[in-house]
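The next block holds one structure in the form of structure tokens; read it before the comments.
Here the complex is missing one protein chain, while the rest keep their positions.
This part shows chain A:
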């Protein structure tokens, strides 16, 4: 077959069309109002926070320049390191578990038609739209010593497992984390279902004819097809995990002891309770940097390479 000669006839699709014009200086004037707002309410506070982090300041009296001492304290104090460690543990519960559960649901959904999908979707997404205070109060009750979890355990004859879940040193962090899992997996699922519906069904059929089983089909079609959605889900949930404050504050307030203290709580405490604004600012800078590094890694790691 003389196909080789034809290969050059057809133009393979190229990059974006070259009809973009070079913007003139005057064009940037249109950006000024938006940029001013952005600078005033976003860039300026960030810069100020970074500035405060080099001072010892109680928020009222004069500031005293101390250089990198706040950062030094942050990275040498075992408690703050533990607290940032809690932040990383939260990523497992707030981001990784919800994404895995969301993927599992979508994997099932692509093989089996789920009836009443719209209702499921709404119900499972509900935690996302509830006020976190409401969620926290509800879970405090669920986890309570006389709450439903322990009642069910008693009923199943596993009374030896009952405890005050949020007050127990062994289970408090995981218990708070699982609330995050419950809140976030609905978001992941909705994102993934939307993404999966965009995947060409002929790809699944081609995979089935190629001899793929459910697992191979998932790996060859669903997972690559959801690359963008997984990236978005991880960025949202990882950020959510590291910024997490309200759930912790309203369930355990960081206790028992320091078991469930998270970075945001450290910032809150420094800024409003112990009046160590410089330290709180340094913690904010480190937290922001951590979030930026993680989200950038996710974006780069999951970028489309085709």
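Just so it is clear, a contact is a pair of C-beta atoms (placed from the backbone, for glycine too) under 8 Å apart; a residue touches a chain by one contact, two chains touch by 3 or more; residues count from 1.
Definition applied: contacts and distances are computed from a predicted model.
Per UniProt, what's the omitted chain called: "C-type cytochrome biogenesis protein CcsB", "Acyclic terpene utilisation N-terminal domain-containing protein", "ABC transporter ATP-binding protein" or "Iron-sulfur cluster assembly ATPase protein SufC"?
When "C-type cytochrome biogenesis protein CcsB", "Acyclic terpene utilisation N-terminal domain-containing protein", "ABC transporter ATP-binding protein" or "Iron-sulfur cluster assembly ATPase protein SufC" are compared with UniProt, the left-out chain turns out to be "ABC transporter ATP-binding protein".
Decide which residue listed in A:29, A:60 or A:209 touches the omitted chain of the complex.
A:209
Of the residues A:58, A:154, A:170 or A:200, which one touches the chain left out of the display?
A:200
Which residue numbers on chain A touch the omitted chain?
1-4, 6-7, 10-13, 200, 202-203, 205-213, 216, 220-221, 224-225, 227, 305-306
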